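The other protein chains are all here in position, but one chain of the complex has been omitted.
Going in written order, the chains are labelled A, B, C and D, and every chain counts its residues from 1.
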Amino acid sequence: MNILLEIKDLNVSFQGNETENKNENKSENKKEIKNETKKENETGTVTAVSCLSISIREKETLALVGETGCGKSVVAHAIMRLLPPESRVRGTIEFGGKNLLGLREKEMAKLRGKEISIIFQNPSLALNPVYSIGNQLAEPLRIHGQEKGKGKEKKKTEALSKVAGALKRVGFSNPHEYMGYYPSWCSGGMNQRFLIAASTILDPVLLIADEPSKGLDRDRVSELENEFKGLKEKSETALLLISHDLGFVRRLADRVAVMYAGEIVEIADTSSLFESPRHPYTRGLLNSLPERGFVPIPGLSPPLSSPPAGCRFHPRCNVKEKRCMQEHPKLKESNGRAVRCFLCP
Amino acid sequence: MREGLKKVVRYAASFFLIVTLNFALPRLMPGDPVKNLIGEDVYVSEGVMEELRAGMGLDRPLYEQFTAYIGDLLRLDLGYSYHLHSPVADILRDRIGWTLLFVGVSVLLGTALGTLLGAYAGWKPETKANRLACCGFITLSCTPPYFLALLCLEIFAFKLGLFPFKGFYDVPTPGSIAHHMFLPVTVMALFSASRNFLIMRGSVIQEKGQLYALYARAKGLYDTSILFRHVIKNASLPIITLLALDFGFLFSGALFTEIVFSLNGMGTLIYDAIIGKDYPVLQGSFLVIALAVLLANMLADLLYEVADPRVRRPA
Amino acid sequence: MKHEIKQPIRQGLKRELRQGLKKVEGGSKHGLALTVLILMLVSNMLPAGAEGAGAAGESLQMSKSELSDTIILYMKILYLGEEGELPEAEFLTGAAAAYLEQAAESDGSVLKIATPNVIKSASFIGDSNLGVFAHLSNPPLMKMDADGHLVGQLAESYEVSENNTQWTFYLKDDLYWSDGKKVTPKDIEFSIRYYGEKTPWARWINDTLESSAVSDADNSVTFKFNKPYTRINLEFATYDILPAHVWESIENPMEYLNEGPYVGCGPYYLKQIDLNAGKLVFEKNPYWKGKAPAFGSVEVHFYSNVDVATLALENGDADTYYKYAGSYPYPNIEQLEKTGDFDFLEKTNIGLVFLAPNLKKAPLSDLEFREALSYAVNYEEIVRLETLGYGDVPNHGFVPPSMEAFKETEKLEYSPEKARKILENAGYSDSNGNGILEGKDGKDIELEILIRPDYARTGELLKEYLEQVGIAANLRTVDADTWITMKDSYAYDLTVTRSTPWGMLMHASWGSGYFDSRRTGQGVMHNVEDPKFLQLCDEALATTDPAELEACAHELQDYYAEELPAIPLYWNNVVTPFNREFEGWYADPLYGIYNLDNFLNVHGI
Amino acid sequence: MMQEEAYVRESTIQESTIQGNTIRKNIIQENARQWKGFLAHNINLDIRRYERNLKRFNRGGLFLFTFFLILALLPVLFAPYSPTERFMPYEAPSTAHLLGTNDIGNDILSELVYGARISMMVGFASACISTLIGLMIGLFSGYFRGTLDELLMGFTDVVLIIPKIPLIIILGAFLRPSIWTLILVLGLLSWESIARVVRSKTLQIREAGYVKSARCMGFSSVHIMASDIFPNLFHVLLPKFMLATASAMISEASLSFLGLGDISMKSWGIMLSFAFSRGGFIRDMWWWYLPPGICITLCVMSIALIGFGFEGKEKENGKRGVDAE
Partner (left out) sequence: MSLKAENLSKIYGSGLLGGGKCIFRDVSFELEPGKTFGLMGPSGEGKSTLGRIIAGLESPTAGAIHFKGSPLSGMKKAEYATFRRRVQMMFQDPTDAFNPGKRIEHSVSEVLKLLDTPGTERIRRTKEMLKTTGLPEEVLARYPAQLSGGQLQRLALGRILLLEPEYIVLDEPTSALDVSVQAQILHLLKKVQDEQGIGYLLISHDEAVVRFMSDSLGMLENGKLDVIEA
């Protein structure tokens, strides 16, 4: 299978005093660069994602798993180039032969929604409260001008039928009624489905789902699961699933990447990961699941502004050695699995 | 249903309070209205004074005056002005047209200007032009209205001689009216704009951080098209409420502007009525303004319901 | 705008014409006369076009067609040698020049008056300010001449019966209403009775007028009252005379609102009251037989802000300034002088600003204390600060010199030492050494000075002066209405107020109306109960004989000087700026420049 | 449930109206909202950034305000003469009189300096009154809810609709023009928006875990209001207080212009009204009528800027911990 999206050495950092620098930058370019690097060290820069390399194949479902604050959402936004201006993104994100990070905003805008779509975790907030569902679903069609050279009326009816189709696909039997609804009139689950319909209406090549199951109760999560399964069956879309819900991920993903403190610690096929986790963190994570008896990992995740030296997991690791505390392990690949641990083969 | 009923009760209470205030306030003012009526340096016997006082109904007990007042109100009779020698309703009808024209045009211009500039300034708050606009509008909103009006008058009408000093017109032609109204309308519109600008700017800054704005970007919209297609409609919702409240503010602003530009509108009417203790006119104009504001609020409520689907959620 | 552009052109044209006429002799006169006539025609058409409807054209004495007829006649005689009565060229050019002047001015040249006296409603009878302005169109029977004597205006003369109850006014013969009807004694009778019946302020007429009679034969009207009145001639200098045939049908004139035109019998009639434009327009009365006024129309522009009115003047938007009982603001004169376009007419006001003590309350009930007070005030400084030199330090006698029967009394003097000495001698001393004198009750004297916002600055100064002589003072600023209430209930120690020209003349005249305790009124102090004073008033009120009146006046002024019921602070001048291009300005003591004679006199240079 | 929703809607509308007023300088663009937790977890970057910007924005306001405050507190240091001392009237600026003299020869600069105290006193005193009333009504209404809330808020809404300035003018004419009545009138008529903001904030805080647990643990209502709710209201109250001060100062100046001010207390508004009524304007004595006008504008602006700044700060008060360190 072809590689659809390849991320290499992605580094994302946030800096405290960006805007002020920016203004001054213009006047004294060269000098500033020096100053900036200096400042970076002084004012605690947060490196949310460091040296992240990952690739997604066509039609594949890749899950990015990790705890709150490990930087997984940052990856999603970095791919879409939706990060706030004060973030600094380095590395390459290659998509269809183009480096997304090198594109101009206008070119990027053309890709967004058409080639790459995203589903945010809070669907009720992601939909504009003052426009009707139909209007918002049809918007990608309008933006990306699918039907060029046709009459306005025709365009409209065509858009309407497309929207109706999309709504049907996510399980609304009478789409025309729902098209006149507003997000605030509908439940979170319905909005979730509207959002999926809006994001997939142009059949993107890559769909990013950012914590889609967060805050949903059990029934809704299984509904959502069916949604995604259906989507995978019906379309060619590859899915980047970002979640902290391991059960959810296990049922959907083809491959899973586990993140800890801004780094990937393990990548593996879903089945092999869940059956034989290698990295101590992955093991701990799986052990704290209900079905394994809520065995907790001791300690807390480190703050990203000052990650511990050596292996970032070592303070909480129960099998750590001396070198874990000093050296930073590399991601080692073998048999289609990759682990960032000295102790794993 | 419950909400609606509550609103009705609330508006009714407002109405009643306004009417009561309206009745009570002018009567509490010191000074003998009859003496004011006759004018300075005129000798009138006590008997005549009493007669006049009786004619104005001021010697009756208060509650009787009040019931009479309510009765008159229901007949749309706002009383009779002894200063201006005509029924108050007529005077108001005569004056309010001009003030409405004046205030209306100012509000429209001010809102349009303030909202658009504010939206843009909120979208890109860091650009120089927007910062400048922001500073300018803050300064405007912090200047007493009459001071600005007088400065404008001095600079544009006196020093530069571009505009006339007073009146709605020389000859009642559209050209003359436009020429005369330009300065006062500009002053008022700037005030209205400064308020709308600040609100809109804050509102846009807040709204553009919402998730739907980010999602709009993720859909493929970029830059100002996000502002115009998504943010602006949400951000302008507070403006609706503001416009209604602003209505009262602008009426008061009109008062100062009208005095400075010698405009024969509601503002000068009120001012003269205060000076002359012209109770009926005071009552009438306060009532009309308060009702206008009340009406504007009701309208805003309705408009809000149309504009914001969150409010008109079907049962 | 158009007017302003044309005005100089037209004036230039006039000037050249006049010079040309002087130079040119003999034969070429005819040619020139023709040119003049053509110019007349052209200039006649220009403003007509500018005015649009040509409303102004109607009031011309010679219409366009008449003019062109004359031109044709002239040409025929001149060039075709046709027989005819050739008008004398000299006469014709003179007439033409006069005509041109008139034609030009009747539509274009307008006398514009700026005023802060705002017309609040289009009620001819009801609006008090309009009542003053309407003197131009509906002059009262009487007027006051420059010396303060009352003389006839519409009346040729008047007589009064021995017992002062019967007044007969003989009307002038050549008065016509602007609709062409003659002014009859019946109009006068009607007007006076009408006011008596319909307006509250003239109710006294209704109450006391026993009968009235009209005599068409000697064109007179006689009013008989049920009690003696000696000041009817003054009263009738304020009532505008109305055309009976128009107003008869109007039941309730106070409520009668009409933007005009109103029928008038003066040199002008009130053509329009335009509240939205803020102006009154007076148009020439075509049937006016008296001296022809120089202006086609007079416009009164009212401004709700004094400063704006003066700005308008500076900008040349108005030719003069008028405020009833007031002057052009003194601080603004200097600025107006700088423009170089204005001259100033100065006239001593017969009203004045004075300090009224509360005579019913210690210590001001004590004459010695009042005397001391009169020495405590630095009059020169007040005059300098308040009038900027357009005023004088007053005399003890209160009444300003511009008033009829003025008597020279001692000038007021500023001498804190004297004040202190008088106080000490009178038993006011500072025994506890706190710098404040004690009253006769042993307590510190602390006076409350009640002022209206207009006299804020004067109040500040007074407070200081009082403190200098050891009297503590508090300023209490109240608005005009509260002031009236408080002074009526004598809730003050001292208060600053002013008298108006009319106020000085009312009651027994010479300001007595302000002090007679038997009176009431807005600005009236009614604080003197002294029988001596009341008797003086009654004496003055009982006579119409000028000599007797003068005697009374002198006695009154002596009374003021001795008893100090009020301490005058300054006599001020009424300053009226006027456009230098016009001359012949004249002001009377009662209404200032707003009098008929002035409007007949003023003309362009 | 419906009741609750009504509250929520009302408060959002009201909030947005009022918070819309806020001038926030480029707070972190809020798509960070999603990983706000993430950032908060690590280091409160957004706050520091925000703080810095806020400071920059407010520095001017704070500086100006301090200046005016010093003027008001220690006029003797700045005024060359006593404000009642008299010299030649109508003098143009010179070295002896930097801003010339007025109609009765007072030194305008001295008058201006002494005016600061009165103008600011009117503003602050009336803002104190209105803030106090607004706080009480809003707090009780929001904390106790139910019928009390209905009544209080109904009353507030009614008062909110009444046009203020005409009412103030009428009252100003009715009560005799003294500075204290002016303060009272201004204070009594401008508390409604404060009450509404306080109420909506109180409603919000009331539902916060720490208030719920405080109630659970048996703290008294008074203690909760004083110790848990009030300190967190402070950040909404302060900007409101500042804005109320600013608008009271403008109202005072406007009323003075109409001749309804207290002439014996020479505030800037009174100075302005004298400058206009005594020929300063017409004589083109800009050194007389401009300075008080500019002072009013600047002082109001400095106060408003500080208010806006605090209003922005309030947004982040949930993370106040950091800036306290």
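Keep in mind that, in the parts below, a residue touches a chain if its C-beta (ideal position, glycine included) is under 8 Å from a C-beta of that chain, and two chains touch if they have at least 3 such contacts.
Keep in mind it's a predicted model, so treat the numbers as computed, not measured.
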Residue, one of A:285, A:317 or A:344, that touches the chain absent here: A:285
From A:6, A:67 or A:203, residue that would touch the chain that is not displayed: A:67
In chain A, positions touching the absent partner: 67-68, 217-219, 244, 246, 284-285, 287-291, 293-298, 300-301
Positions on chain D contacted by the hidden chain, ascending: 1-4, 40-41, 44, 208-210, 212-213, 215-219, 227-228, 231-232, 317-322, 324-325
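Rule of thumb we're sticking to: only the chains that are shown with their structure count from here on.
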Chain closest to the middle [Cα centroid of all protein chains]: B
Chain pair, most C-beta pairs within the contact cut-off: B-D
Far-end chain from chain A, centres as C-alpha averages: C
Chain A and chain D: spacing of chain centres that average the CA atoms, whole Å: 45
Chain centre separation in whole Å, for chain D relative to chain B (CA means): 22
Junction residues of chain A, two or more chains touched: 19, 82, 120, 122
Shared interface positions of chain C, touching two or more other chains: 307, 311, 314, 482
Chain B partner contacts - residues on chain A that touch it in the complex: 19, 23, 80, 82, 105-106, 108-114, 117-118, 120, 122, 125-132, 139-140, 143-144, 182, 184-185, 195, 198
Partner chain C, residues of chain D touching it in the complex: 84, 89-90, 103-105, 173, 176-177, 259-260, 262-264, 274, 276-284
Touch list for chain B against partner chain D, complex: 2-3, 6, 9-10, 13-14, 17-18, 21, 25-26, 28-30, 125-126, 134, 138-139, 141-147, 150-151, 154, 198-203, 205-206, 208-211, 213-214, 235, 237-238, 241-242, 245, 248-249, 251-253, 255-256, 259, 270-271, 274, 282, 285-286, 289-290, 293-294, 297, 304, 310-311
